[in-house]
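A single protein chain has been omitted from the complex, and every remaining protein chain is retained in its original position.
In order of appearance the chains are A, B and C, and numbering begins at 1 in each one.
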Amino acid sequence: MAQLGLIGLGKMGFNMRERLRGAGHEVVGYDRNPDVTDSTSLEDLVSKLDGPRIVWIMVPAGEPTRQTVAELGNLLSEGDLVIDGGNSKYTDDRINADLLAAKKIGYLDCGVSGGVWGKDNGYGLMVGGAASDVEKAMPIFDALRPEGPREEGFSHAGAVGSGHYAKMIHNGIEYGMMQAFAEGFELLEAAKVVENVPAVIKGWQRGTVVRSWLLDLLVRALDEDPELDDLEGYVEDSGEGRWTLEEAINNAVPAPVISAALFARFASRQEDSAAMRAVAALRNQFGGHSVKKVGG
Amino acid sequence: MAQLGLIGLGKMGFNMRERLRGAGHEVVGYDRNPDVTDSTSLEDLVSKLDGPRIVWIMVPAGEPTRQTVAELGNLLSEGDLVIDGGNSKYTDDRINADLLAAKKIGYLDCGVSGGVWGKDNGYGLMVGGAASDVEKAMPIFDALRPEGPREEGFSHAGAVGSGHYAKMIHNGIEYGMMQAFAEGFELLEAAKVVENVPAVIKGWQRGTVVRSWLLDLLVRALDEDPELDDLEGYVEDSGEGRWTLEEAINNAVPAPVISAALFARFASRQEDSAAMRAVAALRNQFGGHSVKKVGG
Amino acid sequence: MAQLGLIGLGKMGFNMRERLRGAGHEVVGYDRNPDVTDSTSLEDLVSKLDGPRIVWIMVPAGEPTRQTVAELGNLLSEGDLVIDGGNSKYTDDRINADLLAAKKIGYLDCGVSGGVWGKDNGYGLMVGGAASDVEKAMPIFDALRPEGPREEGFSHAGAVGSGHYAKMIHNGIEYGMMQAFAEGFELLEAAKVVENVPAVIKGWQRGTVVRSWLLDLLVRALDEDPELDDLEGYVEDSGEGRWTLEEAINNAVPAPVISAALFARFASRQEDSAAMRAVAALRNQFGGHSVKKVGG
Partner (left out) sequence: MAQLGLIGLGKMGFNMRERLRGAGHEVVGYDRNPDVTDSTSLEDLVSKLDGPRIVWIMVPAGEPTRQTVAELGNLLSEGDLVIDGGNSKYTDDRINADLLAAKKIGYLDCGVSGGVWGKDNGYGLMVGGAASDVEKAMPIFDALRPEGPREEGFSHAGAVGSGHYAKMIHNGIEYGMMQAFAEGFELLEAAKVVENVPAVIKGWQRGTVVRSWLLDLLVRALDEDPELDDLEGYVEDSGEGRWTLEEAINNAVPAPVISAALFARFASRQEDSAAMRAVAALRNQFGGHSVKKVGG
C-alpha cells in the first residue's frame, strides 16, 4: 500500500482521503481547519511521510496552489513528487514544475472530475508529466479512479500541463452539454406541448442518444423539484470555461457552443443589461418604440 | 400631382400623409380615429378618389392588413392599384396579389424604413411587384423617399413579395448592428478603462468605420441620458427578426449574429430563465455548488 | 403475445421487426422492397392482422407518412390503432389523428431514439396520444424499449403530437451535445498541448461529468480513425434541429447553443460562404486589406 500527503481537505480533498483510505492507502492530510487535519503544518505533514514522498495538492487554483508548491519546494527532498490535483490553469504547471525541478522534485498535474460523487464512483483523472512520475503515483491514481478498465477513467495526456489542459477542455464541453440540456428543458417548459416534462426527461435515460450522467443528474434534480422553481437562474463560472474560450481565441478555433454557454452564465448574473438598455434606447430613438422606464 | 388613398393614420401613416401633402400630392386618409381621418369609411375613401385609384395600406401586419385588402377587393375597380406599405410577412403578399388580380386590381408590396424621422428625412423604400404598377406609383414613391438619387433610397426589388422580403432582411441586419453597438457599449461601461464613454461614442461619428445613422442615434440617446439608466434593458421584437431567422433555417444559411441579436431580446424579457435554473440545478447536483434559492 | 403490422422496413423498421420478433411478438411487415416485405400491399398487410389491429408506420416523415395514414384510414376499421414512429413534425400528428378519428381509428405518435443500436439495446420511446391507446400498445412499447425500469426508457408525454415534440427537443439537445464534444475535440487537436487526444477522450468514459453515450461513440470512432481524417467535415441535418429552432422562435426562448450547432452544420456544407465574401469585400474596401481572389 502507498502513502500520500494530501494538502487541502475541503469538499474534494476530504472525499478523496476517504476513498484512498478505503482502498487501504495511508493518507496524511493537512488543512487549516483543525477539525479535519491530520498534521499541524506543512512541515509536520512532510515529516510524517517516508521518502520518497508523494504530496497531492488540492487547494484553490492560482495563488494558493502556487504558494503551496513554493513551500513544498523548500520542505521536500530530491526524488519526492508533487501532484497538483486542483483546477489550476495549465500555464501554471510549467512554472510549478520548473521550480520543483530545480530541486530535483518531480511534478505532475492532474485534472480531477466527478464532483461530490467521486468518493463512491471514483474520479475521472487526466495527468500531465513524465511517465516515470506517473508510474510512481499509479497506486494512488488507481485508487482514485473509477473501477473498470484503467484507460476508461484515467489518461496520461502528455507533458506537464496537459492534464490540466485536458480537464479545462473537459469542462468547456461540460458547459456546452449543460446548456444544451438547459435549452431543451426551457423549450419543453415554455411550449407546454409536452404535459409531463419530468417524465419525458426521465424516459430519456435509457436507449436514447442523449443518455448521459448529466441527464441522470437532471432527472435527480427534477425528482426533488419538478419545475426547478426552488432555484434562481443564477449561475457562477469557475474559470475553466473562460480559459477554454481563451484557447479558442489563441488557436483560431470557432467555439460557438462553448462561448454561448459561458455567455449565458454571464447574463444569468446580471440584474439588468447595459447592452439591452442600449438596444432599447436605439429603438426608442428611431421608431418611437415604447420603452420601460425605470420605476415606470 | 398625384392622388392617393391612405388607410391607417397611426405614427407612420400620419407622418407619410404630411410628407406627401408637403410635396403637393392630394391624400385622402382613412383611420378609425375620427380625429385624424379624412373619410368616414373605406367606401367613403374610395368614392373620394378619381380612377384609376391608388390606395396605400398602412395598418398592422397580419389579419388587419389581409382584411383591408379583402375589403378593397370589393370596393375598387379594374385598373386600380393597392400598395401594402406595412410590415407584412412576404408570404402574405402573393395571397393579397392573387386576390386582387382576380379583379384586375394591381398590387405592390413596399417595405418602408426610417421610423419617425421619415417625415423630414424621407423613407427608404423597397418595392415588389410589376414594373408597370411601380411606374404608376412612382410620383408617390418619389415624394416619400429621401432627396438625392432615386436609386439610393428606393429599389424595385423584384416580383410581388420581394419588397417586404428586402425589408425583412434589412431589419435582420438592423438587429445585428444594434446588438453590436450594444455589446460595445456594455464593454466600455463594464471595463471602466475609458473614462468618458459618451465622448468616445460621440467621437466615432466622423472618420471611423462604424459611423452610421444608428451610431448618431446612440449619441443622441447618450446626450439625453449618459449612462442610459433611465431605461430598463427590456426589448421587444416586432416579428421581422424572427422571420429572418426562419429564412436562415429554410435556406440553410448560417446566421449566428442575427440569431444572437434576436435571442438577446428574448432573454431581456425574462424575469428568470428556466434554462439557467436547469444549469444551476445540474451544478448543484454534481458539485455541491451553491445555488441561489428563491427567497433565499 | 401481441400482433403488429409494421409499414416501412428500412434501417430502423427492419431492426425493430427483429427486436419485436425476438421478444415473441408476431410482426407482419410491409415494404416496397420485395426482399424484406411480409405482405404484398397495405391491403394485404391489413388482411393478415386480427382485429383490433395495431399498425406501426416507420416511413419517411412528411408526404410519405401522411399518405400512409390516409391509406390506412381507408383500410382499417373502428377500434384499430395507428402509431407513427417516424420522425414526423409534431404538427402533422393532429392532422393524422383527426383524419383517423373520423373513422374511429386511434392514433399515437411515438418518437424513437437509439439508431442502429436500438435492435440490441432497445429504443428510447416518447409517446403522445390517449392513455387508453397507449395502454393497448404497451406490450409493443415494452418490447421495443430498453430493459430496466419502464419509465427510464419510455414516456407518455401527453396528448397527440407530444411524443414527436419530445423527440424533436431530444434531437435539438443532441445537436448541442455533439457540437460541444466536437469543439472540444478540435481544440485538443489544434492546441497540441495534449499529446494523446484519443487516450484523453477514452479516459473520460468513467467518473467524469461528460460521460455519456455520445462520448462512448466518439471513443469508438477514434478507435477506428484516431484523427478522424478519413471523413470530411460535412454534416447533414435531418429537420428536427431546424424545427427545434423554429420552436425557440415561436416561444421566444433563447437557444444559442442549439442554433449554433445547427448553423455549424449549415456552414459545413458550404464550399464558399457568400457572407464571408462580403466581409472580405468590406475589409478590402476600407482598409485595402488583401483578399484572396478566385483562382488567385
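Everything below uses one rule, namely that contacts are C-beta pairs under 8 Å (C-beta built on N, C-alpha and C of every residue); 3 or more make two chains touch, one makes a residue touch a chain.
All of these numbers come straight from a predicted model, not from anything done at the bench.
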item	value
Displayed chains contacted by the hidden chain, counting the whole assembly	A, B, C
Selected from C:N33, C:S47 or C:Q285 as touching the chain missing from the view	C:Q285
Given A:A159, A:L188 or A:A275, the one touching the chain that is not displayed	A:A275
From B:V28, B:V59, B:L81 or B:L125, residue that would touch the chain that is not displayed	B:L125
Residues in subunit B touching the chain absent from view	90, 113-115, 118, 121-126, 145-148, 151-159, 161-162, 165-166, 169-177, 179-181, 183-184, 186-188, 190-191, 193-196, 199-200, 202-215, 244, 247-248, 250-258, 260-261, 263-264
Subunit C, residues in touch with the chain not shown (by the definition above)	11, 114-117, 178-179, 181-183, 185-186, 189-190, 213-214, 217-218, 220-221, 225, 228-236, 256, 264-265, 267-268, 272-289, 291-294, 296
Missing-partner contacts on subunit A, residue numbers	209, 237, 242, 245-246, 248-249, 252-256, 259-260, 262-264, 266-267, 269, 273, 275, 286
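Please note the rule applied: only the chains that are shown with their structure count from here on.
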item	value
Pair of chains joined by the greatest number of C-beta pairs in contact	A-C
Numbering shared by both copies at the subunit B-subunit A contact, with half separating same from different	same
Central chain (by mean CA position)	C
Whole-Å separation of chain centres (CA-atom averages), subunit B against subunit C	38
Between subunit C and subunit A, distance of the C-alpha-averaged centres to the nearest whole Å	32
Per-residue overlap in subunit C, given as positions that touch at least 2 other chains	209, 248, 252-256, 260, 263-264
